[in-house]
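Shown here: the complex without one of its protein chains, the others still in place.
When the chains are written out, they are named A and B in that same order, and each has its own residue count from 1.
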Amino acid sequence: MSVPVDMSIATPRPEATAPAAPAPAALIADGLVRRFGARAAVDGVSLALAPGACLALFGPNGAGKTTLLRMLGGLLKPTSGTVTLAGHRLPGDGAVRRLIGLISHHSMLYAALTARENVRFAAECQGLVEADAATTAALERLQVLDRADTPVRLLSRGLQQRVSIARALVHQPRLVLLDEPYTGLDDVGARALTDALRALRNDGATLVLVTHHLGEGLAFATEAAIMLRGTIVATEAVTAAADDRVSANGLASTQAFAERYRDLVMAGGA
Amino acid sequence: MAVSLPGAAPAPPAARGGVDGLLIVALVACAGVIVRALAFTPVDAMQGPAQKILYLHAPAAIVGLYFASGLVAISSLMYLWLKDPRLDRIAESSAEIAVVFLSIVLATGPLWGKTAWGTWWVWDARLTSTLFFWFLFVAYLVLRGAIEEPQARARLSAVMGGLATLLVPFIHLTVYLFRTMHPTPVVLKPSAPSMSGQMLSTFGMSTMAFILLFAALLRLRVRWATLRDANLERQSV
Partner (left out) sequence: MTIASRPAVRVPGFLADSWRIARKDLLIEFRTRSAFLAAAVFAVLSVAIFRFTWDATAVPAIDLAPPVLWVIFTFSGLLGLNRSFGVELADRAMDAMLASPMSREAVFAGKALANLVFVALVQALTIPAIALFFDLPAGAWWWSVVGVAVLAMIGLTAVGTLFAAVASNTRLAEMLLPMLALPFFVPVVIPAAQATALLLAGRPVSDVASWIKMLVAFDLVFVAACTVAFPYTLDE
């Protein structure tokens, strides 16, 4: 049962600072390398994503997807190479970091605090002036407002993940990085997540989604890539229809991609 | 012409004769000093033959407290700046050698105290500082042992090493202030014994021998660590 989720609610006040000149691409990674000792977890990755693009990144365990994602989010410094977001180098100052939202299979919540307290804390850390209003709006969008004052540890895994998504999106980031967000989610939760992400993408945000679920990944991705042993070995644009109905085009495209993925992984000996 | 000592790692081809030569020189020097201290140096009038432990105790303290500790501090701080794994290996090796030398100090101190003036422990500046630093270096080594990932291990132990550098003056100051408030008998002067000319030269020679020994042990230990790390990297790639 699909409940429409409207993510494009514009907040009343305009931004206080002068608007930045539009950048040609929202996220640019150039020659990213990250070594741990002699081992290169990420060994030369470059990509460019325009606003509104969604990259679905697939790959076996140990391919370096999480390491790449952490570099894209400014949590990890590359051994060499650069990441640029909206023209600013990462890791950057507060203004750039405010553009980023992180979602992962870890909830990044404080179990003893309520959903509202968790999301409010995140809103205040991002410096939102109307933290309370933004918190309520975010919880409402993810349909957990009725459980807002329950301690997170008492919520089911699916509800926790929705609170985590509310936490990640409360400040309306322009770049959302997702590390296997569907892990442990039930159907309702997965549906709410997909709806929220699709709305974000329609609003012009850039998404990078790391997942093992080909179906969910390709459902609203605009590009797909396969990562093996630290490098991206294949990319392609996704032409599947961006709605619930999986068109004949979409199904064929998914199957073809799945076969290619399987071949590449087998060939890579992973 | 590689000389192999029992128990030592085989010298890498590039250093044939180098490391082992230094160790031999150092061991010979130490043996020579021991002989000189026991047979050719006058016996102290007040404390008797037991005073000769000083020739072991004080130089060990000098090497342990100043050379080894200083090296741990410097290499830790430089690692935080330069991130060079060689600096981490130097810090690791110096810390182990520091524990060895400080253990010698802590073992000989009570021996000397008991035989020379009848108490097992004297709260003199050197012995007390040594005790605290011994705990500090043991903690440093335990920390290293508790982290498996090499980069994280190097980084976190360098943080501790760097902070330990700042701790040093505070410990010395605490001990000094404590002793000012609770002075030990002036007659015995364990920290600054008065020595005749011959005793002073034995003391000086002993210190030099220990410094040589420290250098030799350090080189051996750093080489061993380099080989170990190279081995681990080959296995993990």
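Going forward, contacts are C-beta pairs under 8 Å (C-beta built on N, C-alpha and C of every residue); 3 or more make two chains touch, one makes a residue touch a chain.
Please read all numbers here as calculations on a predicted model, not as lab measurements.
Participant: For the chain that's been dropped from view, list the shown partners it touches.
Facilitator: Contacts of the unshown chain, counting the full complex: A, B.
Participant: Which listed residue, B:25, B:125, B:147 or B:222, touches the chain dropped from view?
Facilitator: B:147
Participant: In the full complex, which of B:136, B:209 or B:225 touches the chain missing from this view?
Facilitator: Of these options, the touching residue for the absent chain is B:136.
Participant: Taking the full complex into account, find the residue in B:24, B:82, B:163 or B:232 that is in contact with the omitted chain.
Facilitator: Per the contact definition at the top, the residue touching the missing chain is B:163.
Participant: Give the residue, chosen from A:84, A:104, A:143 or A:194, that touches the chain omitted from the document.
Facilitator: Result: among the candidates, A:104 touches the missing chain.
Participant: Spell out, residue by residue, where the missing chain touches subunit A.
Facilitator: Against the missing chain, subunit A presents residues 8, 10-11, 13-16, 19-20, 22-23, 26, 51, 73-77, 86, 91, 93-95, 97-98, 100, 102, 104, 106-113, 117, 121-122, 124-130, 134, 151, 167-168, 171-172, 174, 203-204.
Participant: Could you list which residues of subunit B touch the chain missing from the display?
Facilitator: 80, 132-133, 135-136, 138-139, 142-143, 146-148, 152, 155-156, 158-160, 162-164, 166-167, 170-171, 173-174, 177-178, 181
By our rule, only the chains that are shown with their structure count from here on.
Participant: Between subunit A and subunit B, what's the gap in Å when you average each chain's C-alpha atoms?
Facilitator: 53
Participant: Spell out the residues on subunit A that touch subunit B in their complex, using ranges where they run on.
Facilitator: Those residues of subunit A that touch subunit B are 36-39.
Participant: Which residues of subunit B touch subunit A in their complex?
Facilitator: Residue positions touching the partner: 149-151, 232-233, 236-237.
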